[in-house]
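Handing you a structure now.
Only a single protein chain was left out; the remaining protein chains are all shown in position.
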Amino acid sequence: MATSTGVVDGALIYILAMSVLLLFLIVFFMIYFAVRYRASRNPVPSELPESPLIEAIWVIVPTLLVTTMFIYGLTGFRFLRSAPANSLVVKVYARQWSWLFEYDNGKKSADLIVPLGKNVRCELISADVIHGFYVPAFRIQQDAVPGLATYAWFNATTMGSYYILCSQYCGRRHSAMIAKLIVVPPDQFEAWRQGKKIEFTGASYANMPAGERLLYERGCVSCHSLEDNKMMGPPFKGLFGSQVVVTTAGVQRTVVADSAYIHKSIVDPGADIVSGFPNTMPPSKDVVSEDEIGRIISYLKGLK
Amino acid sequence: MAERETHESDYVPYFLHKGKYPGALGWLLATDHKRIGLLYLACIATFFSVAVIIGVIMRINMLPGHVILTAQQYNAAFTLHGIIMVFLVVIPAVPTIFGNFFLPILIGGRDMIFPRLNLFTWYLFVLGAVLALVSVFFGGGAVDTGWTFYVPFSLKTTVNVPLAVFAVFILGMSSILTGINIVTTVHQLRAPGMGFFRMPLSVWGFYATAWVQILATPIIGITMLLVVMERLFGIGVFDPAKGGDPLLYQHLFWIYSHPAVYIMILPAMGVISDIFPVFSRKNIYGYKMIAFSSLAIASVGSLVWGHHMYVSGQSDTAGIIFSLLTFLVAVPSAIKVFNWLATMYKGSIQVEPPFLYALSFIFLFSIGGLTGLFLGALSPNVQLHNTYFVVAHFHYVIFGGMGFGLAAAVHYWFPKMTGKMYNKPLSVVAWLVVFVGFNIFYFPMFILGWEGMPRRYYDYLPQFATLHQVASIGSFIMVAGLVLVAGNLLRGLVAGARAPANPWGGATLEWTLPSPPGQEDFEEIPVITHGPYEFDKKESGA
Amino acid sequence: MNASEDAHAAGRLGIWLFISTEIILFGGLFLLYSMYRLKNPADFHAGSLELNRVLGTLNTVILITSSLCVALAIDSLGKGRTRKSAWFVAATIACAFGFLIVKFFEWTAKFHHGLYPNAKVLLSLPKGENLFFGLYYLMTGLHGVHVIVGIGVLSVMLVRVLRGTITPQNPTYLVNSGLYWHLVDIIWIFLFPLFYLIT
Partner (left out) sequence: MNADASREMPDARPHGPTTRSYVAVWGALIVLTATTVAVAGFNLQKIAIIVCLGIAAVKSTLVLFYFMHLRYEHRLIIKLLIPIAIGALAIFIGLTFSDVITR
């Protein structure tokens, strides 16, 4: 849970209470009239003279009621939309169909690890289409729009692991675009951020070899299977060293999938388009470092 | 009416009338408003069935352990369900079926003002429907964008977006022309003495709706054309890579698509306003307030589209403005509900099938409207946006509101349209099954959404399984009820008892005609001397 | 009650409603134009310098003149001078073709400079200029489609005036076609300064 949870819930519960009351009154009168004035009991209807007073009440009371709801919602919104200046800034990269979190010191992670009781400001960046950064437990949601800087912030008050979901429909594997938000003690967080190896409970890709873990963390497996089934992109199993038919600048040719080829496919995927697959992969220079590409290649070498 | 019986010999029901063309051509080239209304009815009923079947398939898929679709198929399924329901069923249904059939009669005219244009709108409608259908099978396959076609996803996906959005453009043209026809008809063809404040409230509903159709639909037209142009020529006005702003697409889309909700609900509210006085045997309470609240909903409802965008990246200031305006539109809706209830007060109430639907309309629409307050409020919306709460909310408003309003209209006007009566006890049973199924189906979705289940998810976290199961079971009950409703009506059509001219004791003009009406509706254009709900005066009028 | 007069009154309301929808249809593009201009004033300035102001002015004069012609056609018809009316309708159609020919040369010249959607040259320019030309093609293109539709409608009117199915007593179709044609003129009256003049 976070400080925002209570803020949003307050407004929700107020509106819920008012709505239940109104619904009860409406249904009560509807049923009461239908029974009390049924034709067999009240054969002669009596006209009700129009009363400006009653009509004025019907305009004014709902107006006042909804005004209170507006103000309650507005106060909460102000809270949600003003990140304190001293927040820890995390860059959130959303892409089809995975999340990547980058801390101010350049540390990257597939799970959002945050310290307990600290303000965290998530700056949302989308690489392709619109995604929705949604943490239900914290009651925060904000779209990541390509070409537009947006953010959400929170201050976690309970330790534990929560879901981060994509709430804006983004294509085939939209419902699988899930990451974890893990709230940990501030000292552990700091140690982890500085590069100490800590596996937090609930983390998504614990105990994997570095190369494989990168493929998960950076979202490669959303489109490339580690088995041999065909997804959005070519499967990885048995890829290294195999013959690949590609189209380069409109010309079809056959190449061997060696280290150079894989490197090029990561940094400039539009250059050689593997036949039978659409040219949809975004260039991934900003997401993986040279060092990381090396680890991925050495993992793929072993994936027979 | 007494006068009518003396002319019994030259009276021929409109569907037996021998016109210029024989047989099927007599229907396909019909310019008679009643026949065109029925042409629309046939199409819309078919599309509705298709969309319901797609919906059931999705619900089966959401049963724990019953995956029958791939992710791509599921995405296409909810997209098609949305496109068909929104553009082919809910937006056109009440204005084109009942607007066409009854609007001219209710104002004492013989037809719509532009009968050939009227038929043309039906052909455009069919063309749009065919294009939408064709887009499923050609050029990359069924659209998977959701019915909102949000850019840049709709620019990037490999499926046949251009044809589908072009279909929406065509359907928009059809809707605009229908709106023009309705406004002009109301202005030109009212019978002598039929002042604006003697029009039945259903006519006010059609009239207010028609204005929204005219003023808002061109925006979706141009937006859809822009998506086509983007796909075909890569112009870039919506593509962020070329400087375009995806949020402007959302603005344009919702400038139409939010008012479209009022295109859906206003005519249904109008019909409900006609039904309440008839079954309470009492003049409607606050006629002018209801009439003006229709116009208020139509106009204020066009200013609130930004409440779909609180978390979209829209500025916070704009969010606050739109939230305030959104709450204002709740007021005229509340006024209508209060006026309907006041109409029942001290009435002489007969709970016939149409009234049962009208009463359940109030219940379901109230839930839909009140949950709209959650979504209109800024901070709760941040939690509930794009979750099942929204899905439940709009199904309560659209299906519970417009759908039950439509069902009320069908059960109210069925005897007039067909000259036959359906089985009343069976229709009450069918209503009960639909009503119960509906609530088991959609109510759990409020809770799912509150707990954080996003919409348009092929898959879900394990904690949501139970509620999904309940919702799916509810959907099966509801569909069973719908089959019962349809079966009862069809049976009534074929083998029902003959309906009298005025089975409900209504005081509006359609009940002065025989059931079903003759080709010309009125042999002589009536002179109107009193309001539409003055039951004690109905003998002296018309 | 005179049926033809009733039909005329109804037709007039109908066509004015239609004109309103056309204004809003273009309005969606005006909305995009104003938002993008607001965000990219410098690029829009640069973009409009690329357009040929002389040709734009020429087309404005052509359309205003065509508007006059169609007004005079209706005027002549009302005075019972059917033949003269037909000549004016023909002149309107001629102006419409003139407009399209000028537009054709304008577009072709832009295409030669690589200023068309998705062209390498255009994509290399600042994003605001890409938007400017995108909107330029969309708005003048949609307007051009309206001109083409107008030519079709006016041609039918010409035939009907000559055949005598449009008469001084029954001018509704011609009057309504004229109203549509004036609308096409009005839209250009706004497009002209927005793209060619404001820098």
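Worth pointing out:
In order of appearance the chains are A, B and C, and numbering begins at 1 in each one.
In the analysis below, a residue touches a chain if its C-beta (ideal position, glycine included) is under 8 Å from a C-beta of that chain, and two chains touch if they have at least 3 such contacts.
Just so you know, these numbers come straight off a predicted model, no measurement behind them.
Considering the whole complex, the hidden chain is in touch with B, C. Checked against the full complex, the one of B:Leu248, B:Ile440 or B:Leu484 touching the unshown chain is B:Leu248. Here one chain is not drawn; of C:Gly114, C:Gly152 or C:Pro168, the residue touching it is C:Pro168. Even with one chain removed from view, chain B keeps its contact list with that chain: residues 187-188, 190-192, 194-196, 215-216, 219, 245, 247-248, 251, 255, 302-303, 305-306, 309, 313-318, 321-322. Annotation for chain C: contacts to the undisplayed chain at residues 1-2, 4-6, 8-10, 12-13, 16-17, 19-21, 23-24, 27, 30-31, 34-35, 38-39, 53, 57, 60-61, 64-65, 67-68, 70-72, 74-75, 77-79, 168-172, 174-175, 178-179, 182, 185-186, 189-190, 192-194, 196-199.
One rule holds for everything that comes next: only the chains that are shown with their structure count from here on.
In terms of inter-chain touching, the protein chains here are arranged end to end in an open line.
Top-ranked chain pair, ordered by C-beta pairs in contact, is A-B. Chain A and chain C have CA centres that are 46 Å apart.
Chain A and chain B have Cα centroids separated by 33 Å.
Look at where the CA atoms of chain B average out and do the same for chain C: the two points lie 36 Å apart. In chain A, there is no position where the chain touches two or more neighbouring chains simultaneously.
The set of chain C residues that touch two or more partner chains is empty. Chain B contributes residues 71-72, 75, 144-146, 150, 152-153, 156-158, 240-241, 245-247, 280-283, 285-286, 289, 310-313, 316, 319-320, 323-324, 327-328, 330-331, 334-335, 337-339, 341-342, 344-351, 359, 362-363, 366-367, 370-371, 373-374, 376-383, 385-387, 450-452, 454-461 to its touches with chain A in the complex. Chain A meets chain B in the complex at residues 7-8, 11-12, 15-16, 18-19, 22-23, 26-27, 29-30, 33-34, 37-39, 42-48, 50, 54-55, 58-59, 62-63, 66-67, 69-70, 72-77, 79-81, 128-130, 132, 134, 136-137, 139-143, 145-148, 150, 163, 165-176, 278, 280. Of all residues in chain C, only 6, 9-10, 13-14, 17-18, 20-22, 24-29, 31-32, 35-36, 39-40, 117-118, 123, 126-128, 130-131, 134-135, 137-138, 142 touch chain B in the complex they form.
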